[in-house]
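To start, the structure itself, in structure tokens.
A single protein chain has been removed from this complex, and every other one stays in its place.
Up next, subunit A:
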């Protein structure tokens, strides 16, 4: 079963909101919405693992860390996300990371 980690992302949240609307207007059943979300989990996990090739570096200072249930949670301060093309600076970022093959997954900040 794929991680449900990505449901709380811009993409995942948009999907959940759309599904909720459809449920409200009785166009789909809640059970179907659940199946859609499960399929979304599989699709996004697979896409990130297989189709994403670019690399982002980031550096900041560690505020707190936690490791429980094999999930790492970090809170960093004054972080610079660097991609070849551009630079993004943020004051605070929370990183929730699950065990993967090679890449860590970053939730939105």
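Points to keep in mind about this one:
Quick note on the criterion: contacts are C-beta pairs under 8 Å (C-beta built on N, C-alpha and C of every residue); 3 or more make two chains touch, one makes a residue touch a chain; residues count from 1.
The rule is short, and it goes like this: contacts and distances are computed from a predicted model.
Choosing from "Trafficking protein particle complex subunit", "Pyruvate dehydrogenase E1 component subunit alpha", "Cell cycle control protein" or "TBPL2 protein", the protein name stored in UniProt for the chain missing from the display reads "TBPL2 protein". When the full complex is taken into account, the listed residue touching the unshown chain is A:64, out of A:8, A:29 or A:64.
Interface residues of subunit A facing the missing partner chain: 64-70.
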